[in-house]
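Removed: one protein chain of the complex. Kept in place: all other protein chains.
Naming follows writing order (A, B, C and D), and every chain is counted from residue 1.
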Amino acid sequence: MPALPRIRRTRPSGLAETAPPPEPRLAELTADGLTWAHLDTPTLPEAEQLAERFGWHALDLEDVLSKRQRPKIDEYPEYLFVVLHFPWYDKAVQRLNAAELDVFIARDYVVTLPNVELLPVSRLFARCADDKTLRTQLFSRGSGYLLYHVLDDLFDYCFPILDKIGHKLDRIEDEVFEGRSEEVVRDISNVKQEIISYRKIIKPERATLRMLERQVERFLPEELELYFDDIVDASERIWDLLDNYKEVVEALESTNESVISHRQGDVLRLLTVFGAIFLPLTFITGIFGMNVLYPGEGTPEAYWTILGVMIAVLVGMIGFFRYKRWL
Amino acid sequence: MPALPRIRRTRPSGLAETAPPPEPRLAELTADGLTWAHLDTPTLPEAEQLAERFGWHALDLEDVLSKRQRPKIDEYPEYLFVVLHFPWYDKAVQRLNAAELDVFIARDYVVTLPNVELLPVSRLFARCADDKTLRTQLFSRGSGYLLYHVLDDLFDYCFPILDKIGHKLDRIEDEVFEGRSEEVVRDISNVKQEIISYRKIIKPERATLRMLERQVERFLPEELELYFDDIVDASERIWDLLDNYKEVVEALESTNESVISHRQGDVLRLLTVFGAIFLPLTFITGIFGMNVLYPGEGTPEAYWTILGVMIAVLVGMIGFFRYKRWL
Amino acid sequence: MPALPRIRRTRPSGLAETAPPPEPRLAELTADGLTWAHLDTPTLPEAEQLAERFGWHALDLEDVLSKRQRPKIDEYPEYLFVVLHFPWYDKAVQRLNAAELDVFIARDYVVTLPNVELLPVSRLFARCADDKTLRTQLFSRGSGYLLYHVLDDLFDYCFPILDKIGHKLDRIEDEVFEGRSEEVVRDISNVKQEIISYRKIIKPERATLRMLERQVERFLPEELELYFDDIVDASERIWDLLDNYKEVVEALESTNESVISHRQGDVLRLLTVFGAIFLPLTFITGIFGMNVLYPGEGTPEAYWTILGVMIAVLVGMIGFFRYKRWL
Amino acid sequence: MPALPRIRRTRPSGLAETAPPPEPRLAELTADGLTWAHLDTPTLPEAEQLAERFGWHALDLEDVLSKRQRPKIDEYPEYLFVVLHFPWYDKAVQRLNAAELDVFIARDYVVTLPNVELLPVSRLFARCADDKTLRTQLFSRGSGYLLYHVLDDLFDYCFPILDKIGHKLDRIEDEVFEGRSEEVVRDISNVKQEIISYRKIIKPERATLRMLERQVERFLPEELELYFDDIVDASERIWDLLDNYKEVVEALESTNESVISHRQGDVLRLLTVFGAIFLPLTFITGIFGMNVLYPGEGTPEAYWTILGVMIAVLVGMIGFFRYKRWL
Partner (left out) sequence: MPALPRIRRTRPSGLAETAPPPEPRLAELTADGLTWAHLDTPTLPEAEQLAERFGWHALDLEDVLSKRQRPKIDEYPEYLFVVLHFPWYDKAVQRLNAAELDVFIARDYVVTLPNVELLPVSRLFARCADDKTLRTQLFSRGSGYLLYHVLDDLFDYCFPILDKIGHKLDRIEDEVFEGRSEEVVRDISNVKQEIISYRKIIKPERATLRMLERQVERFLPEELELYFDDIVDASERIWDLLDNYKEVVEALESTNESVISHRQGDVLRLLTVFGAIFLPLTFITGIFGMNVLYPGEGTPEAYWTILGVMIAVLVGMIGFFRYKRWL
């Protein structure tokens, strides 16, 4: 019946009325008997209002507002409560963090409550609001199919971040043998922390998605069950890649350690060559610089003899180090 | 029937009668047919008295008094005996240790016997003693629900310690590239030991809590079964975080190793540059400092020639090291 | 019935007609009621045409065209869709990459769609086209048996790459104790990256092959079920070898680290010996080179005395270092 | 019936009759229809005699005499054959080794055959021999209960060794930052080897004990089944502790590595500072020590000028190194 979607998006609501009143920020779309409600970073009153309207459990409400969550699914007779995490680059702290998406899904509604703005969700919502064809397409096959599209967009969004990490690893691999080891150490450390953070987000997600695949069946026409397989697959692919990246970065780190060690050896070898050649030679000049009377003092023959001895020492030393392949 | 809670807390019992007689330290609260007895670090006679009163198995009594325990659940027809560990900062040895909480739970009582004072339990007990509404709220839904609240408070208490570790890791990450490597080594070592200790406490706990979730059902109204899920979840979250911290601290440690290596390389390079430049130059001055007769001795032309040669050597060396990017 | 194979291979089709028209590149062979269609790197129109002809699911079509895939099997009532990865040395980026082979198999057709040209498949196809006996042999026992031969050839192709890695490891083991540590570091790093890449390809493959073994039974006469066991075995053997190679390369890496450390110690020892001998001796010559009046100044006795002292110092030092086994 | 225990301990049998005849070393205790036979390091004839008397399988006999065993349980209709390992400090080789305890248990006997003397077993046997009350207490509840007490004493005996390792780790932690790195390296190495040896002993034991718990039920009154749970628990606790110790010692080792690296950096920095300051200064003195004619030769002004330049160089260098935080 309700063919006309009602949008009640009021956030960027133009006129600034002195003090910001508690205006409704919730955006809603309804089509084919299915409602999609979306709200970024819900506040306590907003969450309570929603909980009351849709009849959610008090524990879920707590979880929506709490910041410490794990990906999980709570099953109720009427609805599912799903908590998922997605990687999100927090520009404030220059770090990869987990963005939380809380989803309530029932036969006739999907409510998405991210704790920070998740662009893929916002954009899909906006496109559904603008494009009637798309809306019909996504809404007409049940809430499960709509959720699939939301998650599909979110996981598509995960890969560019992975690619960026991959490119960084490629660049580091090129740099390791080139020279600037301090930068390489720093780059490796940063990439490693990013990989660790990403893994932290995806690790508990995989089991949750597999459970979601089973649980969401009741909101999904039978012929579409295959779709959620795709989501599970995407998360496994991400995990495989992260595993691979972890191995790569650890390999690069130990290679870099070896390169640094090797270079220190080179430097030390040079110092030793210089020391081993010039310390004895300077000692010889010292002997003949003493103000005591020694054979040949003050004669040119002595000079040439000494010079000869010193050249012999020099040549011997260089030969020795060449033999040892230090030069 | 017993609507009036009877409190028999006698520990801080005012009057100091010459020698401390074996006065009862056990504190009890009763409401809605449910009794909560609480006693910190029970002694042998106290434990025996309790065991006799409630009819506990001799092995459990041993376990309460023993210091070597693992988290576990012993199931009896009448009651459950639960041993859980919680992180606890032992100020005496400046170390994170495990505090043990022994719990006996039956249909009509909960007995909590921590082996050191656990503030969250003591505080909840005190609040229940003071606040009748809270007491009714917690006691009226059975012993399982009361236990849930005790554990919930205890796990809430686990997170600030984790956050502190997290902040230490953040600070170390900033310090690694800054300079004071000795302090960084020490800080990394300390945090690592804390993480290891924490993991030691939580690791066997997880399986126990999952078992507790199943076993405690008989003391819990059906609609509340969801609650213990929350406790299990909290322990999993702690474990995930510890896993993540472990990866982070290991990454920081190997980065720090690389940084130390890299810096040694810098220092060594500087030494080598000085050696490679000044050892040959000093050798040249040595040659002309010998008290033998060489061409140009005692002439100013020789001085300027030598100076020219030395400057050429110096410039050549600096050029060479610049080419090698050591300067 | 269709005993005559129809080949419609048109790719290297001779005449260059001004602009290349969308000519059919698909190659097909039919014998004994079984069709094998093969097409390298299918484009969107080509894939769509095939999907329409054979009636494939839209998701599979997407997967054929997408570049991000994991090895997997999708089961449909009519056909199986199989995605497998094989190691493939990408000369453009000088790196071991995954080549993807998409296979559709039904009772009466096998369609192989690699995303890059896979020589073993192309060659087997060509041989089937040329050699009627072989064609009959492979096609007459059903689509499963044909697929077995395709995969068998592909896995045979995997071992030479492994052998090459094995030989590299052998060579590195010989080089580690010989000297050129920089090259060794580089070689170890390269081999390690190759092993990591290979593992990344094979790791998710194993589970898929085991599933394939079960699923493909319906296209395979009962007495041939053993054959796919062979394929699974080959993948396990590859995995075992990669595991072993990983252990070997890690052992070589840590040995190389030790060797580099040890050599630095040798160099440093030499420098220290020279420093410890000649710094004091030069200091002695310095004392007697000062332009101040000291006992014995300008006398030959002083010269021989000093020389004696210096020789004593020299012999003492050498003795000391010999005792310490540094010389 | 046989209320009187018969002890036939004959080992320390007083009178030394010329050559030691093959006197029976087997000690036996019987009470309440249950016999406990105990014999340290049984020889082939002794073992054969026992096997014949109690009717044991030939393979078990082999296992009793063989030195290469794993903890295991062999189940027979009449009896159980149990092989268990316990840590045992072998003073001869100064190393933690595995002592093997072979146990045969049937409804009416327990035979304990350790391959080296295990003090806890010998002592329990002696106490049972001396103390009639204890004997009745242990023997009256069946062979399973007696075995429980033997194992309980043995596992109690495992903890002091663990505590000793724990204290060593504590001491190492204190020493790491204090200085004597050679001793720390040695101590860490020793403790690590002890932990590895201990783990080797306990690792296969755990599965065996869990199996024992199930198998021994038939020799145990129903109400005592809980007891073997305690033994399993003890072995798990030991394993947890060893896991924890392993993590701790690895953390200490890498900390120690960092500390050594860091200290080398300090030493190297000091050398570089001295080199960088005095090599140029000595070079300057060398210039003016040459026997050539330079401006200012032989004048006091030159002396003061040179001294000024040298002090400027000195101050500049020190300032530079202070800025770099090397001093």
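We adopt the following convention: a residue touches a chain if its C-beta (ideal position, glycine included) is under 8 Å from a C-beta of that chain, and two chains touch if they have at least 3 such contacts.
Predicted, not measured: the structure shown is a model, and the values here were computed from it.
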*Which of the visible chains would the unseen chain be in contact with across the whole complex?*
C, D
*Of D:218, D:263 or D:324, which sits in contact with the chain we cannot see?*
D:263
*Pick from D:149, D:200, D:218 or D:324: which residue touches the chain that isn't shown?*
D:200
*Looking at C:251, C:311 or C:327, which makes contact with the chain not pictured?*
C:251
_Applying the definition given at the start, please give the residues of chain D touching the unseen chain._
57, 59, 68-70, 72, 74, 179, 181-182, 185-186, 188-189, 192-193, 196, 199-200, 203-204, 253, 256-257, 260-261, 263-264, 267-268, 270-271, 274-275, 277-279, 281-282, 284-286, 288-291, 296-300, 302-303, 306-307, 310
*Which parts of chain C are in contact with the chain that was left out?*
159, 173, 176-177, 226-227, 229-230, 233, 236-237, 240, 243-244, 247-248, 251-252, 254-255, 257-259, 261-262, 264-265, 268-269, 271-272, 275-276, 279-280, 282-283, 286-287, 289-295, 325-326
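Quick note on the criterion: only the chains that are shown with their structure count from here on.
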*Taking all residue numbers at the chain A/chain C interface, are over half used by both copies (same) or under half (different)?*
different
*So, what's the distance in Å between the C-alpha centres of chain C and chain A?*
26
*Find the geometric centre of each of chain C and chain D from their Cα atoms only, then give the gap between the two centres in Å, rounded to an integer.*
42
*Where does chain A touch two or more other chains at once, residue-wise?*
257, 261, 264, 268, 271, 275, 279, 282, 286, 289-291
*Name the graph shape formed by the protein chains and their touching pairs; answer line, ring, star, complete or other.*
line
*Determine which chains touch and list them pairwise.*
A-B, A-C, B-D
